[in-house]
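To start, the structure under review is shown below, and the notes come after it.
Yeah, one chain of the complex is gone here, protein chain that is, but the others are all in their spots.
Up next, chain A:
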Amino acid sequence: MAVKSQLCSVWVGSETGILKGVSLSKKQAFNFCEMSCLTRDQEVCTMAWGDPHETEVLIGCLNGRVKTFSTEKGIFTESRECGDLSQGRFTGLAVMDSSLITCVESGLLKVWNEGSSNTAEINVGTGVCRMRQNPSQRHHVATGGKENPLKLWDLQRPDKSIFTAKNVANDWLDLRVPVWVRDIAFIQDSNKIVTCTGHHQVRVYDPSSPQRRPVLETQYGEYPLTTLSLPADQASVVVGNTHGQLAILDLRKGLVRGCIKGLAGGVRGLQCHPSLPVLASCGLDRFLRVHSLKDRTLQHKVYMKSRLNCVLLSSRDLELLWLHIPQSWPAKPKLPLITKRGVCAFFGVQGLYISGSNLPVSSQSSVSCKAGTADPGGPEVTVPASAPAWKILPWLLLAVWWN
């Protein structure tokens, strides 16, 4: 179990209550649960990382329990009662300085301190659809929901929200525009917040500006947008709607950059990898799909047998790299260039960046290829065991001799 959970780089929560881990390099999915005591009220509503090193996964279930799963040990280590069915589903889970923040649909946002029983409570309004924590300022959380505008809260001053968004002006028929915030995200390196609504609008708010109305508003499609995620490169956002349409929108002008095809059912969970242009999506059609954002193609598709609710991507890039189609890696030269840099180029061609640490060569530092000839963004990885030795060895010897 521990071995299996250490391999997994994508974690998915399903409606049947099963936590599934997927190892993309081995192309296998594992179920982490006990099959005998499954009930529908253990349905996974929301998931979050328990710590910055991503060794723990927090799972919020329908019956109000928050379970902690350790990825290193492969078992559920802890389970706490953080609410009950009457208060509604969990809409957000976050961790701040070893205290747990939970938010439920009825609007009760609670901060559970470790050990001690005192909990801070904030009422954020009814009909909450999502609660998200700012990854850079972890005491700021944002909430929003149906007829519940976007509110930004500081947990150190819980009596009043720092920022409450104002509804946009009446539309062209002079009717009030309904509010339905479905998902929220904090843009890195700036104060801005991006939201997507059930009325297929994407809005960007800036709490630091005096304007409480959105700074940017765009629309996409005709169906409610359910989730969004911010990719590694800034100024764009990926949204998904109930029809299974995924789109990449540009946040500078608000135009659609491209659509991602393949999903057949409503998107329930979406996450972009923190550094690679990779997107994981899961939905009601029982598949987990991993797309590359550069060319919008499908890299992986895993059938998961239950409807999926949420997805968590780990930021480990080792196994994901081998799946990333090398768009930016150099094209194959016709002849192997017999220069120092040339040998490196040939290595780069075959996709083998041999890092020094894994090879039984004495002059280890000389073998590692720097990013001079190859793509500067391509990090170094270890040679997989599957690469045939006859391919590597002569070049290895050449490189060693050359250096």
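Things to note:
Here is the rule we use: a residue touches a chain if its C-beta (ideal position, glycine included) is under 8 Å from a C-beta of that chain, and two chains touch if they have at least 3 such contacts; residues count from 1.
Quick note on the criterion: contacts and distances are computed from a predicted model.
The complex includes a chain that is not drawn, and of the options "AP complex subunit sigma", "Aminotransferase class I/classII large domain-containing protein", "Mitochondrial inner membrane protease subunit" or "Ribosome production factor 1" the UniProt name matching it is "Ribosome production factor 1".
The hidden chain makes contact, of the residues A:26, A:40 or A:176, with A:40. In the complete assembly, the contact with the undisplayed chain comes from A:224, out of A:224, A:254 or A:274. One chain of the complex is left out; on chain A, the residues touching it are 15-16, 18, 31, 35, 38-40, 198, 222-224, 226, 242-244, 261-262, 264-266, 268, 284-286, 303, 305-307.
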